[in-house]
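Missing here: one protein chain of the complex. Every other protein chain is in place.
Now for chain A:
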Amino acid sequence: MSSLIGRNLLAGAEPDPAGDAGYGDHPPRMGFFTDTSVCIGCKACEVACKEWNAVPEDGLELTGMSYDNTQGLSADTWRHVAFVEQTRPLPAAPDHSGVDVFALAAGEPDGSAAGARDSHSAAPQAQQGADLTVVPSPDGRTELRWLMSSDVCKHCTHAACLDVCPTGALFRTEFGTVVVQEDVCNGCGYCVPACPYGVIDQRPSDGRVFKCTLCYDRLGDGMEPACAKACPTDSIQFGPLEELRERAAGRVAQLQAAGESGARLYGEDPDDGVGGDGAFFLLLDEPEVYGLPPDPVVTTRDLPSMWRHAALAAGGLLGGLAAAFAVFGTDRKG
């Protein structure tokens, strides 16, 4: 076990999960960067995922809590668009008036960037004077900010679902992603409470568990996953994880410079409790606001300690009962 820990196979930074899973020559680790700052909540990702993967219907409930009637990830929902309505005042809305969208669409990379940055630097100062603690309520309405975020399986570096799977149905692909083999899964359900994000779930009508495969079938053919393909704003970006991390660092710096102080990356840190996520996010508020755990930890990090305590307890049970017999000695009643 200690060698496992030394090589960070149970927890900690692990640069090459696919290599550690036994793939000699493998493609780079692939993943998602979901930039929620440009998500418009259209749910094209949910639909594309269902269509491509033939995921069954997941209930037609109206929740009444928001425009989110999907509610969360499940065996039958592999992409879920969270929809948060907030009454907080906006810190400093980035002013995009200087952005020439036609120039952007035409593929001129820097055409608008300079102008946009200028207006960004001016806008926050202009708004700083206003009292930001007062929530404006035009026509008595106070819902000021909508946060949309397309949630998905995180394809953890240290995937608890995979670690605890007793059948080997869950496996690490050559792309570093985590996939369920449906012909092996026997529906024991252990992965369900093991996932620190509440992603993988059992389909009651079927008995087995299901989750996002990061479109393993499409990746094998050099295609991007269906959700990323369908996303109209490039909120869902697919690519080699290293490249996505660089891009995300640039994006979060850009947003913060523009006054969006709440912008932060979630799940990109290889030193976090799950060794970093293969699918990470740019969020505009605390993770729990989106239904994400603020500090997830892979449960198997503590497994050596668990086995140690269990061994001690088992030894104690054996020793204690043996002592009971030793004290009372041999029965001489006859």
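As a working rule, a contact is a pair of C-beta atoms (placed from the backbone, for glycine too) under 8 Å apart; a residue touches a chain by one contact, two chains touch by 3 or more; residues count from 1.
Convention: contacts and distances are computed from a predicted model.
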Q. Absent chain per UniProt: "Polysulphide reductase, NrfD", "siroheme decarboxylase", "Biopolymer transporter ExbD" or "Putative ABC transport system ATP-binding protein"?
A. "Polysulphide reductase, NrfD"
Q: Check each of A:Cys42, A:Cys188 or A:Ala257 against the chain that is not shown and name the one that touches it.
A: A:Cys188
Q. In the complete assembly, which of A:Gly19, A:Gly98, A:Pro240 or A:Gly262 touches the absent chain?
A. A:Gly262
(Q) Tell me which of A:Pro15, A:Pro232, A:Gly250 or A:Gly316 is the one touching the absent chain. (A) A:Gly316
Q) Where the complex has a chain not shown, which of A:Pro15, A:Gly59, A:Gly168 or A:Pro232 is the residue touching it? A) A:Gly168
Q) Can you name the residues of chain A that touch the chain not displayed here? A) 1, 10, 63-67, 71-72, 82, 84-88, 132-133, 135, 141-143, 160, 163-169, 184-190, 192-202, 206-209, 261-262, 264, 285-286, 288-296, 299-300, 302-303, 305-307, 309-318, 320-322, 324-325, 327-333
